[in-house]
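Some chains omitted; the rest stay in position.
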């Protein structure tokens, strides 16, 4: 028996399935380019064994545990740590049992497909996870994790990862990246400059962060000019640790391009903690344009991830903190929001701005037309909830006719679930090949062109867009 | 000849069609759970014959007559009663002819599929309705309606309805439910508590309704506390007539959780008729949270049906009143709107809030992520215009990957067209099986799991979510 169907995600009509399978076979073994994600860089620096199946697969993955929570399983019984350090379930086998007992809740979700793929292809399991198989699963995985073949570096190599980007705060010392680079291992792990904590006036501890930012760079970050110089300095530092991109997660896609004196005044208010919510949003928007101008100089790719209402449940945030499955997409406007940025730098062919969205209504209405016109703008792949077979299908169907393939940038796994990386890229490659096969079968693209595009989507576009 | 294709709505590729057909055959004969709808409870109390084909099928069904109106047929010529009692077409055969002559306007709509299903499976007709067959249709149906086998209770039994919920205003005396319950018939018809006319300050006669509400319950409904006690009393009364749920139809999904003193002050303004439009909306929003708190005590399920712009045509409303096909969906925000309610009670696993939408853009962006996190929240099935093959397909494709199947609640027919009930459940069962068959054929769910889910969607989820 097998947990995964070898023809999964391919179109069902036999001749189209054949086209999809052939396309897929030409890209299945290509190296993985992972240009944006949230793996922990200490894994590759220390190369320590992963602790246990629950800590590897359940506890850190809010895609998984929030589904159990949504059906009444208490978060604490899944071992999710409390902010106050209060007691939560500490026995990984109990957590695993709870997970196994509720595994049916994930039916039809990409998480189930990623998990089954990992179980079969990473851990060699061929029976379905349920309450009866929970123990044998646990024992089997736990035993493997104790072996060298299942340490982070070995898995990285086995997964065929050519390069993997992590994401670090502007204040990070990047010691893990240095340690990895200095080691005798050849795996390429690069960082990404994520300055939200020194850019967002509403971030916890913003003013203190900016002080620390000044200390790290030797710049006077109480002044606007010094603050901008500090960014330039940190960007240069991140580049020495492989960074080719910056990343920005704002509540809206708003951008601004105000006169420098106004920006300086707003920065002063931000430091003083006297910004209104609207001014804080304007400041974040101004900083996107500033970052884009720095990118014109240092060549770093600008990624914008807007539109998530973070920590929607006040009670859950108070008890368990950030990233607990309660981040909800909101309607996001791009047409008016991006205009200041695009008027400033959008026609620059040497610049790459990659825009993401959690609001699928913007694909055909806003983002494809914008990316199909501005030289600097590219569309990021389907993000978060939309990183799935149906999500990828909707993305391609809604964007290709207006923006084509070459204003998109391949796939991002965007994950902290290391073992799911091959599964996620596999789903993306299969989904894209399924889409292409349908185009071929309906005479919308020639087979030779499709073969070239399949490789572009699976490998080349991510590599070139992110300059990796 | 047959009016309906036995393989209708199944995927076209033969092997997938076979999977869908097999799944469907396992659920086709399951009893019907109808947990939300608008049938007239007097039908089952009196068990009188339905008057004639036009009064049964055309005149009360705004899905049908608005389509003819949209092409220039005057509403009066379809027998729709005027508010002022002015003359409208009174000859049911003439109405039926007009309907038959324009039946082609319904091509490709779910109404056509439901009607053809009823004509064939309820009335045993096998020729298509058109101007030539109008009379034979009329004669045949009219003759059958005169027989005992076509009285409401007989049809209810023949349709295989296990339980059917109607919807009554908070001021209703529920005499028809009592009469049905006291009869020797075993059919289970339950009520639902729908308090819009005493909750919405903008409802016609709100203040008078609240006075009557006090009289019915013996509470002083001029005070906020008395008003809340009156609700508790009526909910208990509705429960004695089988109610397991309340239902709320507001223009927006806004909720509030203001301090009780503020709520009391707002209630006083509402009674005085001095609320602004915004305050009226806030009051309705507050009442959703109050209702949820009462549900925590009495176990009733809370249904929210927001986002319909009622009576869009001022002229039609003035001449013909409510429910005449001029209710238009509007864009509806859930993320900010539901936060007060969800912060108050959303993490309660014992509570069930079922949220509906007429705005399909909220499926993947807002509702699936919310329902995939909060224990109290479930997604109602595709509502109204979206209760159709394509609507169900879009719903499943947009929600399953994020919310799974178990944060949904099966099917609601939500109809006042009694003879369409089997047809509507049949369309839902076929559409869900078609969706599941595609998942199986593309390796996204195992066949055994799909078989279980098919039964969940057709029967078990509605029964458990509504505690029926």
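Chains here go by letter, A and B, matching the order in which they are written, and residues are numbered from 1 within each.
Following the convention adopted for this analysis, a contact is a pair of C-beta atoms (placed from the backbone, for glycine too) under 8 Å apart; a residue touches a chain by one contact, two chains touch by 3 or more.
Bear in mind that the values here come from a model prediction, so they are computed numbers and not experimental data.
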{"item": "Homomeric assembly size (copies in this file), of which only 2 appear in place", "value": "3"}
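Just so we're on the same page, only the chains that are shown with their structure count from here on.
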{"item": "Averaged-CA centre spacing for the pair chain B and chain A, given as whole angstrom", "value": "40"}
{"item": "Parts of chain B lying in touch with chain A, wherever the complex brings them together", "value": "11, 13, 15-16, 333, 335-336, 339, 342-343, 346-347, 349, 361, 364-366, 368-375, 377, 397-398, 400-407, 438-439, 441-446, 449, 453"}
{"item": "Interface residues, chain A side, partner chain B - complex", "value": "4-5, 7-10, 12-13, 66-67, 69-72, 104-110, 112-113, 128, 309, 312-316, 325-331, 358-361, 385-386, 388-391"}
